[in-house]
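Below is one structure, written out as structure tokens, with a few remarks after it.
Only one protein chain is missing; all other protein chains are in place.
Take a look at subunit A:
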Amino acid sequence: MTSIRSAGEVDLAALDRPLAKLCLNCDLRDTPDCREAACLAGFARKVLKFAISKGILDIPGAAGLIPGHDFKPYYPEMIAAGLAETCRQCRECRDNHSPDCVISLVRHSLENMILTENIDYPGSVFAYLAAVKERNPDLAASLAKQLRSGQNSA
């Protein structure tokens, strides 16, 4: 049976859990300075909320809205937990990958918290780990640990 990609196929709530932990540990939480559109974690959570409410997995043009000036410090192990979840949820669309896919939007938001550049998802977890390792070996090790554990421990 042919399956059509919809929000129901992907556990968007699982993607949100590590992001929620990032929020809980943020100094700006519940302050007037908390602005989701300007915050990488806030943006990623908005993406997920929108996708869940609409039952979609692509938000055209959203990749261009990922905040570019969020320089808050984030805990690397929490980022690794989030990235691990994006690896678990990725449908490995390969040629048909869209930068506006909500999983990709969350992944890039998380990458921007710690890396200086985004990684084009190569379509396999192993290759992604290798790409992360080239840029940040500590993050790659933490990500590998998260993936081995099979759950979010952050």
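One rule holds for everything that comes next: a residue touches a chain if its C-beta (ideal position, glycine included) is under 8 Å from a C-beta of that chain, and two chains touch if they have at least 3 such contacts; residues count from 1.
Convention: contacts and distances are computed from a predicted model.
Per its UniProt record, the hidden chain corresponds to "Nitrite reductase" from the list "Nitrite reductase", "2-oxoglutarate oxidoreductase alpha subunit", "ABC transporter permease" or "ATP synthase subunit a".
Of the listed positions A:Phe43, A:Tyr74 or A:Tyr128, the one in contact with the omitted chain in the full complex is A:Phe43. When the omitted chain is restored, the residue from A:Ala14, A:Cys34, A:Leu65 or A:Leu115 that touches it is A:Leu65. In the full complex, the hidden chain is touched by subunit A at residues 4-7, 36-37, 43, 46, 49-50, 55-62, 64-65, 95-96, 98, 100.
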